[in-house]
Each structure stands twice: as C-alpha cells, then as structure tokens.
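A protein chain is absent from this complex, but the other protein chains hold their places.
Order of writing sets the labels: A and B. Residues in every chain begin at 1.
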Amino acid sequence: MKKEPFSEMYVNGKVRKAYAVLSEWYNTCDPDELTQKQKEAETLFRRIGITFAVYGQGQDAERLIPFDMMPRVFLESEWRLLERGVKQRARALNTFLWDVYNRREILRAGIIPKHLVLQNEAYEPAVVGIEPARNVYSHIVGVDIVRTGLKDFYVLEDNCRTPSGVSYMLENREIMMRMWPDLFKQTRIQPVEDYARLLRHTLESVAPAKCEGEPTLAVLTPGAFNSAYYEHSFLADQMSVELVEGQDLFVDGDFVYMRTTRGPRRVDVIYRRIDDAFLDPLCFKPESMLGVPGLMNVYRSGGVQICSAPGAGVADDKAIYTYVPEMIRFYLGEEPILKNVDTWRCSESDDLAYVLEHLPELVVKEVHGSGGYGMLVGPASTKKQIADYAERIKQNPGNYIAQPTLALSTSPTFVEQQLAPRHVDLRPYCLVGDKIELCPGGLTRVALTEGSLVVNSSQGGGVKDTWVLAD
Amino acid sequence: MLLSIDHQTSYRYEHPQRRIVQSFRMTPAECESQQVMGWSVEVEGACFGASFTDGGGDLVQTMTLSGPASTIDVKITGTVRTFDTAGVLKGHQELNDPGLYLRETSLTRVDDAIRELAAETACEGALDTAHAFTNLVAERIVYSPGSTAHGHTAIDTLQAGQGVCQDQSHLLIALARSAGIPARYVTGYLLTDAEGKYHEASHAWTELFVDGLGWVGLDPTNRCCPDERYVRLGSGLDAQEAAPIRGVSFGHGTEIMDVAVTVMQMAQQ
Partner (left out) sequence: MLSRTAEGLFWIARNLERAETYARLLQVGYRMSMTPSPAGGYESEWSSVLAATGNADEFSRHYDEVNERNVENFLSFDARNPSSIKNCIASARNNARANRVAVTTEVWEALNHAYLEFRELEKDRNALKKIPDLVDWVKRQSATIRGSFLNTQLLIDSSDFFNLGYYLERADNTARLLDVKYFVLLPTIHMVGGSVDSYQWMTLLRAVSAVRAFHWTYGGDHSPERIAHFLILNPACPRSLFHCCDRMEYHFSRLAKLYGTSNPAHYLLAERLERFYEADIRDIIKQGLHEFLSKFIADMGKLNNQIAESYLFER
C-alpha cells in the first residue's frame, strides 16, 4: 500500500518537462536572493492582503492565507485533458439541474434514487418548472481536483453554488508577475487576467428574455461582515458592476431595481454570493432581512436572472456526487474524463460495515461539512482518534461518507529556504453561459505541513500560483 | 353548485409604511371539480406583476405598493362552478413530483409519538390508511377556534389535543408522510351550512397522494372529502408555503390584519 505520491516536478529523478524552465531558473538563483524575494512577496501580498484582513473580524483580522512563491505548473497537453474533463462535468451537472427541475428523466430512468433528489434539502421546490436563460443553472462551477499519477485526475467534489477563491487565483498571479518579471519573459505562461471579462460576458449572455439592450449586472453580497466580502468587492470592481446588498434592491411590478442616486435602475442579472435561504423572505426564511422580498417571483416570471440559480446546490451535494459519472453517461453519452473517488455512504449498512472495519485507511467526511472540519484522515490518526470517530459515525451514520486515502501529488514548495515536496489540490473555475469557458489556471492549495493531506486554509493550508504553459 | 366568493383582507399599520410587497397565491386553478367563471384580485393603488404558475400548478402574483400607506385592502371576488369528484383531484395541471411532498418541514416535523401513532393506525392500502388517519385526527384533535398560536407544529397539536383546521391538517400531513404517503396542505373556501358548526368560510384541508387515484382531498376538520361545497385555492408543503398572502412591509410599528370571507350559493342558471 505504501507508495510514493506522484511528484509534479520529478519522474524517476528527472525533472519533468513542465518544470524544466522553473527548475533551471531555480538552480541559477542565489538562495539568499530567494529568501529575500520570498519576504518581498509576503510584504506585497500583505499589502493587498491587508484588505483581506481588515474585513475579517476579531482574531481572524490579521490572518492571511500563506502564499508560496513556487508555482504549480501544467503543460498545455495536460491542461487540455483537465479542461475537457471539467467542461464535460459542468455540462452534465447543468443538464442534471435542468432535468431535476423539469422532466426528471434521470429519476424516471431509475439512475438516481428519487428520494436522494426530491427530499434533498438543496432541492428547491420553488424552482420547479423554471427554465432559465440557455437552461443554465450553475454559471460558475468550481471543481476540486487531485492528481495521483501522470494521467490520473480525481474529482473530490463539485461546487455549483458560489465557489469562492477565484480572487486568489488572480491576486497570486499578479504578485508573481511583479516578483519575477524575467521568469515570465522566459516562459510562455497562459494569462488568467481574462477571468473577470469572461465572467462578465457569461453573466451578460444569460440575461433574461425580458431584458432590452445591454443587461445591467450586479454582484449581491451579504455585506462587509462576510468573510468573503473582499472577493465580492474585488469581482464587482474587476467587472465594473455595482456591488449591492439586499437593501439596495427592491421589487416593483415585474422587475427588480437598485436604488441609485439617479433613481431606480433595473437589474437584469444578479451574481449572488448569498445562500438560497437568504434571497427572498417571501419565499424562504421569512425572518431574513438580508434578501429582497419578491425577488423569487420576479425570477420565476423571467424578469431577472439569478446566478447561480436557487436550488443549484442539489448538483454538488455529496450524496449526488457519486452519481456524476452516471449522469455524464446518461445525458452526454460519453465516458467520464475525470474520475470520481470511490465513495462509501455510511447510510447504507453494507457500506457502513466496510467503513467501520477499514477506518485506519479511509478519509471520512460529514455529508454537509466543508472547510476540512470534522473529517477523519485515517492514516494520520491515532487509534484513540479513530475509535472516537467510529462512535460518532455509529451515532448518525447518514451524516458520513468515506473515501480511500488518495496519495495526493506533491509540488515543490519553498520551505525553510529550500524546496520540499508538499501535497496539493486544484480548483479550476468553469464558466457556463452561451459558451463553456475554463480559465487556464485555478487555485492550487498546498498543505504546508510535511506529509499532511489537508489543504484547507483553515487547517494550515497555503496557496500557489497555477501555471499553464503555452506550447 | 355555483358559489360566489367575497374575500376581503385588510391591513392597518400603526405608522405609514414606505413600501409593501406581497406574494399572492389567491387564484383558483381549473380542474374537474371546479370551473372558474370569474375571478378578480384587487388592491387599490397597488402594482401587480411578476406572476407565474408554480410547480404545484397555482398562480402566484406579486403586489407592490409604494407608500406612505397606512392601510391596504385586498379584495377578492369570484364565481366558481363546483362539482363533486368524491375528493379526487382530477385534471389539475402541475409539474411537481408527488415524491416531493414527503419532505419534512418545521411545521410538519415527525417525532416518535407521531411515528408510532402512524404505524399503529396504518392499514393495508394507502386509501384506507388515508381515511384512517383522517378519522384519527378528527377524534384526537378537538376543533377549538382560538386555541392555538401561529407557528404551532404537528407535534404541538398532538400534545395539545386541540386546534383549528390548520393544526389538524399539519398533523394529518405529518402522519401521512411518516407512513410514506405524500401529503400536502390545501387552502380554499367552504360554503358554510346553516348550523355553521365547525365550518369556516376560509378553510384549510389536506391532500394525500394515493397510487392509482392521484391526489385525494381529506378534510379532518369536517371528517369528509371535499365536495361541491369546496373551492380549492392553492397548495404547499405546509401552511406557510401554501399561504394565500406572504408579505413584507418597510416601516415601523405594528400591523393589524382583518379578514372577512363570505361564500354563498347562487341560483343555478
């Protein structure tokens, strides 16, 4: 079972083509200069990062996500494979969403058990029957991918609601270009700066039919106290659209308007960064004052587009995840390009028995958990931890799923003045509108602790720039 | 039967409100048991828009009113020709899968007591079970107007042993879902008879989904199936989701709501 994890940089002791330039460059660098640069990068990041920090509250105010200056590199050929795989998944997930809110063919065909969808908390009855522009429900799909071999990519999970972190992808690149201009001159790295323009285009392309002329877009945020507020304001700024809160919007007749100093202005497309439950007190939580009363009625009657659609979360639910390969076959008639990780659902007794027996070699997650909290990494846990966790699973089996521990690939990371292998994952951002676009890059998260497989920033993870080399 | 309906809801505000937004689910859909001859929903000074038909086949409209407003009067008048279909909902157009109505909501949550009661009472077939549950609720829950508060759940109702039509329906829904029978909350109007006993003109009952038959209406308050005295207005997972009016107003102070409903039988033409 013990096998060296795949190294992104070396194969059989030789530097892979993707890392050739980087490696050569690194060898010519003076270690002192590198340390110096690392400090500069930190300062620079802190200066931009300071804006991340001020929005945080209390203890978190000064906590920044550590930035590693050694990029993670893909060859164009490798990226093309990933790109096809991610786009395929984004297409299948959106078709699934259209299907479960309209004809429910996949349920009729018995491919996914009815109750997993219809009784799923993320399945939104208020959306049944709606056909949004271009039949797109999830306009930004973030797919979390890990690599275990040269051609082996696995999807850990899909994010169909409002995946975050794209501001890091853009800021990381910005800093790298400022730090190492020469390196960028020597290497042909595909730019990511187009992302905001693509996002804007995607949102414009799904304007509702009732919209005349150029659509007005807005980013809807819960407000300055939200931990991702920086990203919300960053994206609004980059797209040159208004950043609105619920209180800025109101419904009148068939449409939604924002209050501006020139008077009410109609909003056609809302890129919302608030959860379904807080969108509209007339439809969801009646006590919520974050949302816009009547918004859902306007949405349902085609007066505004909400991106992503309310109810899109049913596609990224952990219980639905296991069926994504089947979805791809059912809707697209294709074989999945990216693999799913084998998953045991503890709600099923056979699976539960297997999981309890094999805990030391499995990763166990809570069905609705996120951020790496509440999970068990079997191989890295003590006997006591495993025994305690087993009790928790037995208490409420339906709350857990288990997966084999994957040997995540490692990427060279600058630790204590030298390069050391650290485990990484990847989240590319796929935009779905009139076209399906994937920005050549993404967010690479790195587990900074030696041997650790947990890349979440809340658990000591850092971030890296992600390069896709042009052929 | 030809029924005429006059339904007035008025809101009075302590202080004038800047804006009022309400979502109406107040137009009956056509089906074999009812033919809508005329229907109007009016609010003076309001703007109507953003209307659509939801997954349950009900028409939803949005009313917005720019203030300052101290009162709103929602006036509904209509005429509906009704037919007795023995409680079975036929010819009703809707998109929702019955399986959807197995979802639990906070008002229809099931606890051990409800689960046990459902298991004890359940019969062989779904239709028999549906009737058994209806009788059970009628026996266990004494109809007593004014006995319950807003937000009362099925669990509360079973414990209290009394309630109004809303509470009885929630309990029936909880029992049915616990037995794997899809169930939903229905709002509507009822022709009051001479005695007036138990009857309210503005009424709520339940529909259970029986394989082979489809949705079957059951009124635990009157221990019967809806007949030609009933006009079906709309449905939802529970009273909150099916509410004829859901609204928000912007401004300070309290609001007082008054409702007056009359349902009358008109001479057949």
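In this text, a residue touches a chain if its C-beta (ideal position, glycine included) is under 8 Å from a C-beta of that chain, and two chains touch if they have at least 3 such contacts.
Given the structure is predicted, the values throughout are model-derived calculations rather than measurements.
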Chain not shown: contacting residue from A:Ala236, A:Ile393 or A:Ala407: A:Ala236
Touching residue (missing chain; options A:Met176, A:Ile189, A:Met258 or A:Leu282): A:Met258
Which of A:Thr43, A:Ser227, A:Gln247 or A:Asn396 contacts the chain that the document leaves out: A:Gln247
Where the unshown chain meets chain A, residue by residue: 51, 54-55, 223-224, 233, 236-237, 242-245, 247-248, 250, 258-264
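Keep this in mind: only the chains that are shown with their structure count from here on.
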Chain A and chain B: spacing of chain centres that average the CA atoms, whole Å: 41
Sites on chain A touched by chain B in the complex: 102, 104, 107, 114-115, 118-119, 123, 125-126, 128-129, 250-255, 281-283, 286, 293-294, 297-298, 300-303
Interface residues, chain B side, partner chain A - complex: 19, 21-23, 47-55, 60-62, 64, 66, 95-97, 99-100, 102-103, 237, 240-241, 246-248
